[in-house]
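The complex appears here minus one protein chain, its other protein chains still in place.
== chain A ==
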Amino acid sequence: MNRVLSSLSLVLVLIWCSFVSAESNLVIVVNKHNPIERIEKRQLIDMYMGKYLAFPNGHLAVTLDYTKGHNLRDIFFETLTGRSITQINAYWSRVKFSGKASPPQAYPTIDAIIDKVKTTPSAIAYIPATAVTDELKVVYRFAK
(Lines give C-alpha, C1' and ligand atoms only; values in the text may rest on other atoms or scores of the structure.)
Protein backbone atom coordinates (compact mmCIF):
# COMPACT_ATOMS: atom_id res chain seq x y z
CA MET A 1 0.00 0.00 0.00
CA ASN A 2 2.75 2.37 1.10
CA ARG A 3 4.69 1.52 -2.04
CA VAL A 4 1.72 2.33 -4.29
CA LEU A 5 1.26 5.73 -2.53
CA SER A 6 4.93 6.73 -2.75
CA SER A 7 5.18 5.80 -6.43
CA LEU A 8 1.98 7.71 -7.14
CA SER A 9 3.32 10.86 -5.43
CA LEU A 10 6.60 10.52 -7.35
CA VAL A 11 4.67 10.44 -10.63
CA LEU A 12 2.72 13.55 -9.58
CA VAL A 13 5.93 15.46 -8.75
CA LEU A 14 7.43 14.55 -12.10
CA ILE A 15 4.35 15.76 -14.01
CA TRP A 16 4.35 19.11 -12.15
CA CYS A 17 8.09 19.62 -12.80
CA SER A 18 7.73 19.06 -16.52
CA PHE A 19 4.81 21.52 -16.70
CA VAL A 20 6.77 24.24 -14.87
CA SER A 21 9.85 23.74 -17.01
CA ALA A 22 7.77 23.80 -20.15
CA GLU A 23 6.39 27.18 -19.15
CA SER A 24 9.47 28.85 -17.64
CA ASN A 25 12.37 27.22 -19.32
CA LEU A 26 13.10 30.33 -21.30
CA VAL A 27 16.42 30.97 -23.00
CA ILE A 28 17.93 34.12 -24.45
CA VAL A 29 18.97 33.74 -28.06
CA VAL A 30 20.83 35.87 -30.60
CA ASN A 31 21.70 35.55 -34.28
CA LYS A 32 24.23 32.75 -34.75
CA HIS A 33 26.63 35.25 -36.32
CA ASN A 34 26.60 37.46 -33.28
CA PRO A 35 30.07 37.23 -31.61
CA ILE A 36 28.56 37.38 -28.13
CA GLU A 37 28.76 34.04 -26.39
CA ARG A 38 27.52 34.80 -22.95
CA ILE A 39 25.45 37.58 -21.40
CA GLU A 40 24.90 38.51 -17.71
CA LYS A 41 21.47 38.77 -16.15
CA ARG A 42 22.24 42.35 -15.16
CA GLN A 43 23.11 43.25 -18.78
CA LEU A 44 19.87 41.60 -19.84
CA ILE A 45 17.87 43.77 -17.44
CA ASP A 46 19.59 46.94 -18.64
CA MET A 47 18.94 46.02 -22.27
CA TYR A 48 15.30 45.02 -21.84
CA MET A 49 14.48 47.94 -19.52
CA GLY A 50 15.83 50.47 -21.98
CA LYS A 51 18.99 51.56 -20.11
CA TYR A 52 21.53 50.40 -22.68
CA LEU A 53 20.51 49.28 -26.15
CA ALA A 54 23.88 47.66 -26.80
CA PHE A 55 25.65 44.36 -26.31
CA PRO A 56 28.50 44.21 -23.81
CA ASN A 57 30.96 44.54 -26.72
CA GLY A 58 29.38 47.90 -27.64
CA HIS A 59 27.46 46.75 -30.72
CA LEU A 60 23.97 48.08 -31.04
CA ALA A 61 21.34 45.66 -29.85
CA VAL A 62 17.74 45.29 -30.92
CA THR A 63 15.62 43.82 -28.14
CA LEU A 64 12.64 41.79 -29.22
CA ASP A 65 9.53 41.32 -27.17
CA TYR A 66 6.09 39.78 -27.51
CA THR A 67 2.98 41.86 -27.74
CA LYS A 68 1.05 42.70 -24.63
CA GLY A 69 -0.94 39.82 -23.23
CA HIS A 70 1.46 37.05 -24.44
CA ASN A 71 1.95 34.62 -21.61
CA LEU A 72 5.71 34.21 -22.24
CA ARG A 73 6.10 37.95 -21.73
CA ASP A 74 4.58 37.75 -18.24
CA ILE A 75 6.86 34.89 -17.25
CA PHE A 76 9.93 36.48 -18.79
CA PHE A 77 9.69 39.86 -17.07
CA GLU A 78 8.66 38.36 -13.79
CA THR A 79 11.60 35.96 -13.87
CA LEU A 80 14.03 38.63 -15.01
CA THR A 81 13.13 41.59 -12.73
CA GLY A 82 11.05 40.06 -9.97
CA ARG A 83 8.34 42.59 -10.91
CA SER A 84 4.81 41.83 -12.02
CA ILE A 85 3.92 42.62 -15.59
CA THR A 86 1.62 45.42 -14.36
CA GLN A 87 4.58 47.12 -12.72
CA ILE A 88 6.64 46.69 -15.86
CA ASN A 89 3.86 48.23 -17.96
CA ALA A 90 3.58 51.16 -15.52
CA TYR A 91 7.36 51.64 -15.81
CA TRP A 92 7.19 51.86 -19.56
CA SER A 93 4.27 54.25 -19.53
CA ARG A 94 6.32 56.57 -17.23
CA VAL A 95 9.49 56.25 -19.35
CA LYS A 96 7.76 56.76 -22.63
CA PHE A 97 6.45 60.06 -21.29
CA SER A 98 9.94 61.56 -21.01
CA GLY A 99 11.03 59.99 -24.34
CA LYS A 100 14.50 59.06 -23.13
CA ALA A 101 14.14 55.29 -23.53
CA SER A 102 11.85 53.16 -25.61
CA PRO A 103 10.46 49.68 -25.04
CA PRO A 104 11.56 46.65 -27.11
CA GLN A 105 9.93 45.95 -30.43
CA ALA A 106 6.92 43.70 -29.99
CA TYR A 107 5.98 40.62 -32.06
CA PRO A 108 2.87 38.53 -31.70
CA THR A 109 4.32 34.94 -31.84
CA ILE A 110 7.37 32.87 -31.05
CA ASP A 111 7.80 32.09 -34.74
CA ALA A 112 7.80 35.78 -35.68
CA ILE A 113 10.45 36.37 -33.03
CA ILE A 114 12.59 33.48 -34.26
CA ASP A 115 12.35 34.73 -37.87
CA LYS A 116 13.37 38.24 -36.77
CA VAL A 117 16.40 36.90 -34.87
CA LYS A 118 17.44 34.73 -37.84
CA THR A 119 17.37 37.75 -40.14
CA THR A 120 18.75 40.44 -37.78
CA PRO A 121 22.35 40.01 -36.61
CA SER A 122 21.89 42.55 -33.75
CA ALA A 123 18.67 41.07 -32.47
CA ILE A 124 18.21 39.50 -29.04
CA ALA A 125 15.07 37.67 -27.90
CA TYR A 126 13.68 35.18 -25.45
CA ILE A 127 12.02 31.94 -26.43
CA PRO A 128 11.14 28.64 -24.75
CA ALA A 129 14.15 26.31 -24.66
CA THR A 130 12.21 23.75 -26.69
CA ALA A 131 11.97 26.19 -29.64
CA VAL A 132 15.76 26.63 -30.06
CA THR A 133 17.10 25.70 -33.53
CA ASP A 134 20.62 25.50 -34.99
CA GLU A 135 20.28 28.96 -36.48
CA LEU A 136 20.03 30.49 -33.02
CA LYS A 137 22.68 30.96 -30.39
CA VAL A 138 21.71 30.63 -26.72
CA VAL A 139 23.57 33.22 -24.63
CA TYR A 140 21.67 32.89 -21.35
CA ARG A 141 19.59 30.22 -19.62
CA PHE A 142 17.34 30.96 -16.71
CA ALA A 143 18.20 28.75 -13.84
CA LYS A 144 15.61 26.07 -13.07
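Criterion: contacts are C-beta pairs under 8 Å (C-beta built on N, C-alpha and C of every residue); 3 or more make two chains touch, one makes a residue touch a chain; residues count from 1.
Heads up, the rule we're going with is that contacts and distances are computed from a predicted model.
*Asks:* The chain dropped from view, which UniProt name applies: "Spermidine/putrescine transport system permease protein PotC", "Acyl-CoA/acyl-ACP dehydrogenase", "Oxidoreductase" or "GGDEF domain-containing protein"?
*Replies:* Per the UniProt record, the undisplayed chain of the complex is "GGDEF domain-containing protein".
*Asks:* Touch as defined at the start, partner being the missing chain; which of A:I85, A:A101 or A:V138 qualifies?
*Replies:* A:A101
*Asks:* Which residue from A:H70, A:R83 or A:K137 sits in contact with the chain not drawn here?
*Replies:* With A:H70, A:R83 or A:K137 as choices, the missing chain is touched by A:R83.
*Asks:* For chain A, which residues reach the chain that was dropped from this view?
*Replies:* 42, 45, 49-51, 80-83, 91, 94-95, 97-101
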